[in-house]
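Okay, here's the structure, questions in a sec.
Coming up: subunit A.
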Amino acid sequence: MNEKKHKVCTTVGIIANPESGKDIRRLVSHASVFDNMEKVNIVERILTTLQAFGIRKVLVMPDTFGIVLRAINVIGKNLKIDIDFLPIETLGNWKDTYEATRQMKDKVSAIIVIGGDGTNRIVAKACGDVPIMPLSTGTNNVFPYMMEATIAAEAVAAIVMGFTSKEEGTYKRKRLEIFQEDKLKDIALIDIAVTMHSYIGAKAIWRSELLKEIVVTQCSPYNIGLSSIAGNIKEIRMDENHGFYLEIGDGEMIKAAIAPGVLKEISIKNFRILNLDEKVKLRNIPSLLALDGERELDINSDVYVKITRDGPKVINYQKTLRIAAQRGFFKN
Partner candidate 1 sequence: MGMVRKISYAQAINEALDYKLSKDKKVIMIGEDIGTFGGTFGVTAGLLDKYGPERIYDAPIAESGQIGVAIGAAATGLLRPVFELMFIDFFGVCMDQIYNQAAKMRYMFGGKAKISMVIRAAGGAGMGAAAQHSQLLHSMFSHLPGLKVVVPSTPSDAKGLLISSIEDDDPVVFIEHKGLYAVKGPVPEEPQRIPLGVADVKREGKDITIVATAAMVYKSLEVATKLYKEGISIEVIDPRSIVPLDENTIVNSIKKTGRLVVVDEDYPRASFATDIAAIAASKCFKELKSPVKLVTPPATPIPFSPALEKEWIPSVEKIEKAVREIL
Partner candidate 2 sequence: MNKPVISEEKLLWMYETMVKIRVHEERAAELFAENKVPGFVHLYVGEEAVATGVVANLKKEDFISSTHRGHGHYIAKGGDIKASMAELFGKTTGCCKGKGGSMHIVDLSIGELGANGIVGGGIPHAVGAAMGIKLNGLDDVAVAFFGDGASNQQNFHEGINLAAIWKLPVVFVCENNGYQISLPYSKQQIINSVAERGKSYGIPAVSVDGQDVMAVYEVAKEAIERARNGEGPSLIEAKTYRFRGHFEGDPAIYRTKKELEWWKENKDPIIIFKKLLLEKNILSEDDSALIQKKKEEEIEEAVKFAESSPWPKKEDILKDVFSTSTKGVLVWEW
């Protein structure tokens, strides 16, 4: 699909999740509340930045709160970008994000995602090969960047305006695929945890007693969440072509920050490297699967998990801007 370049699409997509940043982790783990007015401010900075670098069109997921709409109102008549809202009936749940990603993926050159691991997981299900720029709304995420939105928007503009090519400025992330009876049932981006919780409830996991197995695509001692259990044993970078599997049970104790401020002692029964495309059968069934930290799937029959390189294409903002700067992106 190299260089057809009749007409370069310079449209940017924005997905801002109004529901992220308020779940039970605020209560059990002193996580910070990420309020929606802050998301409005972020979108405001994104729009003015995109505009400054010549982006003329933005496609937006409508949301129940109106994050982008409010940002547009704040900027007022100084806004020159053409902003289109996708024709979606908002429900205020993950389906909005999924549907918006599906509808925008063929019409935009990059998608800016404002939300946590959970939001990105949904986007990843539908974004195909469109590069995404994931911006975190809180400190309890691994997948998205915790960074200033202005810089993020600059990187997106550099890619979209062609200063840095997609090949140069993005990389494929890994993902976890869950198979039941040979059918792809769901995915996760960072970790899958098998837990003996019998219900989905408040989704997050802040108690370690019921954890049984964990599979991760990447992990490190400097990340938060369930993957840190693995990360504290061995670091696995996102560019390495393998992941990690571990089982919890009698064995060596390690400490891990499974949520902000929540340090748990967990006993590791065994662990091993999991190669790309290698299938692992989960041992504890029936149980619940937590995908990227949230209880999602009730499983009652055999389930296999494998790690692939079919995760979303994510913009490496540092590399992108470094290259773009050399090519005059910041020159008038």
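Keep in mind how these were chosen: all candidates are chains of the complex that A comes from, given by their letters.
As a working rule, contacts are C-beta pairs under 8 Å (C-beta built on N, C-alpha and C of every residue); 3 or more make two chains touch, one makes a residue touch a chain; residues count from 1.
Since we're looking at a predicted model, the values are computed, not measured.
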*Going by the contact definition at the top, pick out the neighbour of subunit A in this complex from 1 or 2.*
2
*Parts of subunit A lying in touch with candidate 2, wherever the complex brings them together*: 18-19, 22-28, 30, 33, 35-37, 64-65, 196-203, 210, 286-288, 298
